[in-house]
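A single structure is presented below for examination.
Left out: one protein chain. Kept in place: all the others.
Now for chain A:
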Amino acid sequence: MKPSKTLIDGSGPDAGDTLTAGRPAPANPTTDKAALRRRRRVELTRPWLLLAPALIVLAGLLLWPLIQVGKLSLQDYEVKFGGGVGTFTGFDHYADLLTSGLLWKTVLPNTVFFAVACVGLTIALGTLVALLLNRLGTTWRLICSIAILAAWAMPAVTGTYVWIWLFQPQDGLFSQLAGAAGLIDPATTNWFTERLPFYAIATVNVVHHGFPFVAITVLAGLLTIPKELYEAGMLDGANAWQRFWKITVPTIKPVFLVVTILSTIWDFKVFTQIFVMPGGNGSNPDVYNLGVFSYIEAFAKNDYGAGSAAAVLLTLLLLAITIVYIRTLFRQGEEDL
């Protein structure tokens, strides 16, 4: 019993001796071997055992639905009392989806350009706010943090209604301002029916809802940068712009990568903010994005297969983007080593 313990935790006073002297344990070599095997087994299984709870939850919550959606996308599915019936149709739904003009002309461009605009603006605004917070004293930092956290905490639906209200044609604040400035004729302008103004409003909404997370995360990163770096930079005559790009950005690049990945994922799959807007629930096909498109196919037309195919496409798209980001992140890590 004793030697095996020594081997496992290596903490015995004579542990080093036992191993380096190559002196076989006098009593019985078989116990030694068994101990070694056991140690290996423990080494192999322990991490998995520790990971198991998380993995089981993830598999239940993520993997299983993912597999189901994948399966559904290859079927024509019909809801029946007590359990639906699926007929396999191969890749028909994907063929229909990828040959549809709506996807290439409306759905994908809307999704991609909207996401790019939102991610870019969210990161830029979030970083600026983080820089501001970093310079503020404790009291003002607290006040500003609470203010931006309120924007973050607002449920997406509520926030969207506020923006709809502000941009309400004719009666909304912005419509009246634009009307007073002579930019539009409020009686004949409805911003929600056209693609560009519709998405401009949606962008404002999503950026407003998304920047607090970026600001808080980047601020956390900023607080870890040693002051000495900036002092050194200042001694070398670097101005604020240069200090930001040469010191701040490289030092907390991983933070930027993470918030970019997360924002990208969120902004690609925006659904609520579009669906709740006037015309966003399917009555204006010009403003479909992948999320709404998939929802309409699956839950309005009850064409679960086609809806799932669109959802799988969105997942693959996000997976591809995430892989690129994560590889950049790891390469970054290796360079640092």
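Basically, a residue touches a chain if its C-beta (ideal position, glycine included) is under 8 Å from a C-beta of that chain, and two chains touch if they have at least 3 such contacts; residues count from 1.
Note that in this section contacts and distances are computed from a predicted model.
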Among "Sugar ABC transporter substrate-binding protein", "Rhodanese domain-containing protein", "RsbT antagonist protein RsbS" or "Pyruvate dehydrogenase E1 component subunit alpha", the UniProt name of the subunit that does not appear here: "Sugar ABC transporter substrate-binding protein"
Which of A:T89, A:S145 or A:T189 contacts the chain that the document leaves out: A:T189
Omitted-chain contact residue, chosen from A:L142, A:A300 or A:L319: A:A300
Residues of chain A in contact with the chain not shown: 79-84, 168-171, 186-190, 192-194, 278-279, 281-286, 296, 299-303
